[in-house]
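With one protein chain removed, the remaining protein chains of the complex are shown where they sit.
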Amino acid sequence: MFGRMNRRYDVVVVGGGPAGLAAALGALDSGVSRVLVVEREPEPGGILRQCIHAGFGLHHFREELTGPEYAERFVTQAMDRDIDVAPHSYVTGLAVDSSGHRLVRVLSSRGGLATVECRSVVLAMGCRERTRGAVRIPGTRPAGIFTAGLAQKLLNLDGYLPGRRAVILGSGDIGLIMARRLTLEGCKVEGVFELMPYSNGLTRNVVQCLDDYGIPLHLSTTVTRIHGRDRIEAVTVAPVDEAGRPDAARAWDVPCDTLLLSIGLIPENELSESLGIALDVVTGGPKVDSTLATSLPGVFACGNVLHVHDLVDFVTEEALRAGRFAGEHARQIRRPRDAIALVPGANVRYCLPHTLSADRPHTVYMRAKTRMSPCILRVGNLLERKLRFVVPAEMIHLTIQPELLERFYEDRLQIDLLPVDGGGAP
Amino acid sequence: MTERQEQHYVCISCPIGCPLRLVHEGDQIIEIEGQECNRGAKYARQEFTDPRRTFSTTVPITGAVYGRLPVKLSAPVPRQAIPAAMAAIRLLCAEAPVRLGQVLLRDVAGVAGVDVVACRTMDRVMIAPS
Partner (left out) sequence: MYDVAIIGGGVVGCAIARELSRYHLRTVLLERFAEVGFGTTKTNSGIIHAGQQTTPGTLKGLLEVRGNAMFDQLQRELGFGFRRCGELVVASTAEEMASLERMKADGEAKGVPGLEMWGAQRLRREEPNLSLHLVGALFAPSAGVINPYEFAFALAECAVQNGVELRVEHEVQSIALRDGGGFRIHAKIPSGPGAVPSGPGAVPSGPGAVPSGPGAVQAVPDAASATCVDVEARFIINAAGVHADKVAAMVGADDFTIRPRRGEEYLLDRRLEGIVTRLIFPVPTPASKGILIIPTFDGTLMVGPTAHDQDDRFNVPTTTEGSEEVFATVRRLCPSLDARATIAEFAGLRAVSDTGDFIIGPSRVPGFFHVAGIQSPGLTASPAIAVHVVELVGRAGLPLVEHDGFNPHVAPPARFATQPHEVRQALVEADPRFGRLVCRCELVTEAEVHQAVDHGARTLDGVKFRTRAGMGRCQGGFCTTRVMQILSRRLGVPFHEVTKRGAGSWLVIPMAEDREAAMTEAGATTGDPAAGATEEAPCSDA
C-alpha cells in the first residue's frame, strides 16, 4: 500500500525506481509476502519520471514506451500486489542485530527516524551525475551550469527552462535527448560537444535528436573555459588530440547563457560504502555474486547502483533476479557458493556478476573498452560469439547456460572481446 | 530512364540502430539492405516516402504533485508537422486527476488519428507543492 510502513518485513528495498520496483516484485515471486520499498521522492518511479522521451520497454514489453509509462506499469503492479511503498523516506543506514535481522534506518517527516526490521535488503539507489568538478573545467563559477539530469527535472517535472541559449557538453543519450527537448521548448542549442571521436549515445538519438533539428555535434572537442560573472556568458571550446589534450590554438568562444553537463553517471553508493560493502573500482558499484548478493550477507544490489545501465529493460531483468534471490534469502533458502570467478579480459571494461556457479543459467552484463566492429566475444574456451558492433556506451548481455559450466573445472573464467581481421579496435 | 541512386539511413526503430542503404530509381525502391530485422526495411521505405516523427513534451497541470504532465503523440506525424504540433500542445493545460492514456487533444496539427495523450496518471493532491 502506498504510504504504509510497518516495523517488520521480509525484504526491504532501498529506492523506488525501476530497479527497486522490479526487485520488490521479484521478491514476491520468490514466495515472501511482506515487502517494503523506501523512496525519498514523493512517489516511486525513479529517474524514469523525468525521462519523458520514448525508448523504454522494447525488450521487456516489446513496445516503445516513455519513461513515465514504463514506470507506471511497475507502480501499478506493485500496488496491485500489495507491496508497501514509503515515499518521502530516506534510508540513512543499516545495522544487523544479534539474531541476524537487518535493521534499516528510515528518515521521514511522518515517521521520524524509524527502524524497520527485515531479513534481506535490496539496494536500488540508482546513480547520480558527474559534475563540473569531476571534469575540472576551469573558469569562473557563474549561475547557469546544470547537470543534464537536473535541467531535465526542472523542465519535465517543474516546468522551468534552464535558459535560452545552451551549450551541451557530452553526447551521451541524456545530452542528446536534452538537446531536442530544449529545442522543442524554444531554447537555442548552440551545439553538442564530445571529447571522444564518436558519440556516446545511441545512433538513433543522434539522428532523431540532433540531425532532425540541425543541431551541430562537435566530436573530439571539449569545453576548456567558462566565462561570466553572475550568469554564464560564454564557453571556450577547443578540439582535442588523441590523448584528449585541448589545442588552444584552434579554440573558439561560444556565447551562451546555459551549459548542460552530460558527462556520465556514477552509482550512488554512499550508503553501501558506509556499510563497508566491497565495491568494484571500475563499475563504482558493489561486487556481487551470481545471486546479486553483495559482500554483506543478506544485502543485494541491482540497477544503476550496481552498474550504470543504458537500457531500463536490463535494469528490470537484473532487479527481478535480485529481488528473487533476496526473497529466497529471507526464506532461508541457500544457494551453493559460487566457485568460478568471472574476470574481464581483453577490451572488456567490466563484467558482472563477479562470480558464477555451475548449477543454473547466468545473465552476464559487460561493457567494451573501445568501439569495435565486428568482433568476437569469447568466454574462456567455452563460448565464442561474433558481434557486429560494440561500443562502450551500449551494454553487452549474454546468457551462459549451465551445460557449458558443468564440465568447467577451473576457478577463473575470462571474457575477451577480440578484433576480427578487417575490423577491430582502432 | 532515371539513374540508380542510394540513400543512407540509420534505423531508429530500436536501440540497435542498423545502418541502412536504400537503392532507388526515381520513386522506385530497388533494394534495401543493412537491416537486422524487417522493421528496418519498413523504416527505410517510410523515410524515403513519408518521413514521420513522434515526440513527447509536457503540459502544465494544476492540482498534481508536480507542475507538469508528460504527454506524447499517439502515433508519428510527418516531420514537417512537428512545429505545428508543438505549438498546439503549448496551448494545452490539464487539471488533475488525469489517467494514463487520457486523450488531451485529438488530430493534433490537423493530422487525422494522431492524438496527444497523457503518459502517466496524476492524482489530485491536497496541497500542491509551491
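We just call them A and B in the order they show up, numbering each chain from 1.
We adopt the following convention: a residue touches a chain if its C-beta (ideal position, glycine included) is under 8 Å from a C-beta of that chain, and two chains touch if they have at least 3 such contacts.
Just so it is clear, the model here is predicted, and its values are computed rather than measured.
S.K.: For the chain not shown, which residue from B:41, B:85, B:98 or B:122 touches it across the whole complex?
M.R.: B:85
S.K.: Given the contact definition stated above, which residue among A:79, A:154, A:254 or A:418 touches the chain not shown here?
M.R.: Per the contact definition at the top, the residue touching the missing chain is A:154.
S.K.: Identify the residues of chain A touching the omitted chain, counting contacts across the whole complex.
M.R.: Interface with the chain not displayed, on the chain A side: 40, 88, 90, 92, 105, 107-113, 128-129, 131-134, 136, 138-144, 147, 149-150, 153-155, 158-164, 183-186, 211-214, 224-231, 270, 273.
Definition applied: only the chains that are shown with their structure count from here on.
S.K.: Can you list the residues on chain A that touch chain B in the complex?
M.R.: 42-43, 49, 52-55, 58, 66-69, 71-72, 155-159, 180-181, 184-185, 202-204, 206-208, 212, 311, 388, 394
S.K.: Provide the residue numbers of chain B that touch chain A in the complex, in ascending order.
M.R.: Against chain A, the touching part of chain B is residues 10-12, 14-15, 17, 19, 36, 53-58, 60, 65-68, 70, 72, 79, 82, 86, 100, 119-121, 129.
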